[in-house]
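Missing here is one protein chain; the remaining ones are kept as they sit in the complex.
Presenting chain A:
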Amino acid sequence: MPLDTTSTYSTTLLRLDGRRWNELRKISASISTQPTADGSSLVTTGNTSVVCTITGPREGRGQGDRTNAIVDTDINIAPFAQLDRRRVGRTDKRVQELQTTISQAFQAHLFTHLYPRSSILISLTVLSLDGGLLSTCLNAASIALIDAGVPMPSILASITTGTIIPTDNSLSRPEPVLDLNNAEEVELPFMNLATVRGQTGSEDQISVLLMETRVQMSEANNPLEIMLRIGLDGCAQVRSHLEEVIRRHGRRMTQGRR
C-alpha cells in the first residue's frame, strides 16, 4: 500500500483511497435530525461527520444591529474526532478563524434583513474528522438553516480541491484532485472553496476561499486556476446533492401531512 499520492498517482491515476481525481467521497446528509432544535442537520462526507443545530432566529439581547439579524457560530470538535485523542479548546485560533469564516459567509448570504434585532446561532459539533472540516461544516450549516426556515437565495455549497504537482518531469502538467481526505490534505497543496449560485446567466460566485499552502503561478496551465475551476464544478455537484436531500425531506413531510 503506497503512503503518498505524489509518487504513485502518475502511474496508477488513482488516489490513496482508490478514487479518481474527480470523484467525491460519499456524501450522506439528512435534516431535522434533532427534534428540539429550530433547525438541524447531519452531514457525513466520507469519514468526516458534522452535526449542526440552529438556534433562532430569535430575539437578540443587547444586539446592536437594528436592521439585520446577526449570525454567530460555535464549533466544537469532539476529542475523539481525530486519530490522536486531543482536546481542541475554544481559544484555539484556527477554530476561531473557522467560526468567523462561517459566520461571515452566512451573514452576507442569508436574508438577514427580514429579522431585525435578532440573532441566529449556528452550533456545529464535529464527530469525526478526516479532511474537509470547513467544507463539511459549511454544507451542514447551509441545510440546517433551510430546516430552520431562514430564507436564502441558494444553497451555499463547499468543497476542497488540491493539485498533485509532479516532482519529476515525466508528468509535466499539475493534476487537480477533488474532495481531499486528511492524508491528502497533509501532503498536497489544497484550497477550501464555497460558492453560491449566481444570477441567471452568470457563473457561481465565490463566497469563501481559503488556501494555506504555497502554489507556483505559471503562465500556462496555472495550477491555481485549474484548482478553482474544478472546485467550482465540485461545489455545483455538492449543491445539487444537497438540494435533492431537501426535496426528499419536503416530499416526506407533505406526504405525512395528508
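What we mean here is this: contacts are C-beta pairs under 8 Å (C-beta built on N, C-alpha and C of every residue); 3 or more make two chains touch, one makes a residue touch a chain; residues count from 1.
Simple rule for what comes next: contacts and distances are computed from a predicted model.
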Taking the list "Exoribonuclease phosphorolytic domain-containing protein", "Exosome complex component RRP45", "Phosphatidylinositol N-acetylglucosaminyltransferase subunit C" or "DASH complex subunit ASK1", the UniProt entry for the undisplayed chain gives the protein name "Exosome complex component RRP45"
Can you work out which residue in A:Ile70, A:Ile120 or A:Val208 touches the chain that's missing from view? A:Val208
Which residue numbers on chain A touch the omitted chain? 93-94, 96-97, 100-109, 191, 195-196, 198, 202-217, 224-225, 228, 232
